[in-house]
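With one protein chain removed, the remaining protein chains of the complex are shown where they sit.
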Amino acid sequence: MDATIIGVIGSGLATGKVYAEAVDVGRLVAQGGAMVLTGGLGGVMEAACKGAKEAGGTTIGVLPGFDVQDANRFVDIPIVTGLNHARNIIIARTSHVLIAVGGEYGTLSEIAFALKLGKTVISLGSWDLGDRIKKAGSPEEAVTMAFKSLD
Amino acid sequence: MDATIIGVIGSGLATGKVYAEAVDVGRLVAQGGAMVLTGGLGGVMEAACKGAKEAGGTTIGVLPGFDVQDANRFVDIPIVTGLNHARNIIIARTSHVLIAVGGEYGTLSEIAFALKLGKTVISLGSWDLGDRIKKAGSPEEAVTMAFKSLD
Amino acid sequence: MDATIIGVIGSGLATGKVYAEAVDVGRLVAQGGAMVLTGGLGGVMEAACKGAKEAGGTTIGVLPGFDVQDANRFVDIPIVTGLNHARNIIIARTSHVLIAVGGEYGTLSEIAFALKLGKTVISLGSWDLGDRIKKAGSPEEAVTMAFKSLD
Partner (left out) sequence: MDATIIGVIGSGLATGKVYAEAVDVGRLVAQGGAMVLTGGLGGVMEAACKGAKEAGGTTIGVLPGFDVQDANRFVDIPIVTGLNHARNIIIARTSHVLIAVGGEYGTLSEIAFALKLGKTVISLGSWDLGDRIKKAGSPEEAVTMAFKSLD
């Protein structure tokens, strides 16, 4: 119960640079000793889990659908909610701090919930909501900011 | 099942001008023949229901808590979810179109869900998300835009 | 907010005698002045809504899926949850008292939730859980018991 859980959120369709950045975020979170929590699907979710596993970390996937087979292959702990988008609030609640890598409307709903709950959200090329969100320029900076927010 | 349902979303703490605008929105929605759906609590939610009842309309309140007594006194149909913020997705799904009057992070989560679902969101002094949201300058304009989006 | 809401629960596949009994239950609930709340789909849910509409009542359907088109044609107020079976707790919470007409495992989950919440559940040929549930021998008896429990 003492483990730190860092949420990594973003588009399920991300590729290229965004995917690579999310891999880096996942790896750095795991190297820092925290678990990575995502929505369990593809794109940024898969990338963050992949990075975490490369560093020997533990990954949690809070799935929207009915089937554990929806989880990407880097998820250690698949939570099958069947709640569709409503699972986004679980991601916000369970994460101690969140890093948003890119992202569309689903990510925006998670950011909104996290801010509503008073949690820190760090944006790596994600939604710009003024000074409500901390902006990071690189995966390294994002993860450093995330851990620092928990001190 | 043929009735139009228009969601009116915004802060539960709104007073003054924002409250008055939400009353106008609720009244105009009811006068246009649609039901008003809100989160059932105070502030903008109460105001929109109050306006709708003044015009003889029907109001639905999708409550976050465990007790029907949480509903403001202008709610005709109280839906008691016990799901806390997760009830926001029900508001987005059940509304055919949404009008956001002011609003904070909870409202932002509803806007995000509605846009994710491909629904029209009209802002009356609410979040500015560029051209993803239609901006209205008055309750009259907001309600006109809402009905027009459903044609 | 003062209207009484009576939940009618049961299988979505019911036909014949069970369907006919649910029509009677819905009609009697509406004649008694209460709204009928169901899960909005077919079988017992459709039958109860049909009966209520024959008596000029109001019907609420708390749908599990993503589409208002899932609602049977006798639903006045369709609530679109997208929560699949998790919507069953909303049915238990929103109903002031519940009448179970036949039913399978989904109905059992609703009965369990309702009993957990301390609500009265009346069985018309539904699950036998000893004296935790009141047993009725006819639609008339079931609806009479339901209204009496609310006195």
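So that you can tell them apart, the chains are marked A, B and C in the order they are listed, and the count of residues begins at 1 in each.
Note that a contact is a pair of C-beta atoms (placed from the backbone, for glycine too) under 8 Å apart; a residue touches a chain by one contact, two chains touch by 3 or more.
A quick note: this is a predicted structure, and the numbers were derived from the prediction, not measured.
The residue touching the chain not shown here, chosen from B:27, B:53 or B:85, is B:85.
The missing chain, though absent from the display, is touched by one residue of A:6, A:25, A:47 or A:90; that residue is A:90.
Here one chain is not drawn; of A:28, A:44, A:80 or A:121, the residue touching it is A:80.
Summary of contacts with the chain left out: across C:83, C:98 or C:143, the touching residue is C:83.
By the touch rule set out above, chain A reaches the unshown chain at residues 1, 3, 35, 60, 62, 66, 68, 71, 73, 75-83, 89-90, 93-94. In the full complex, chain C touches the hidden chain at residues 83-86, 88-89, 104-106, 108-109, 112-113, 115-116. Although one chain is hidden here, its contacts on chain B can still be listed: residues 66, 82-86.
Basically, only the chains that are shown with their structure count from here on.
In a homomeric contact, the two copies may use the same or different surfaces; for chain A and chain B, over half of the interface residue numbers are shared, pointing to the same surface. Chain A and chain C have CA centres that are 40 Å apart. The distance from the centre of chain B to the centre of chain C, each centre being the mean of the chain's C-alpha atoms, comes to 27 Å.
The mean-CA centres of chain A and chain B are about 30 angstrom from one another, to the nearest whole unit.
Those residues of chain B in touch with two or more other chains are numbered 83, 89.
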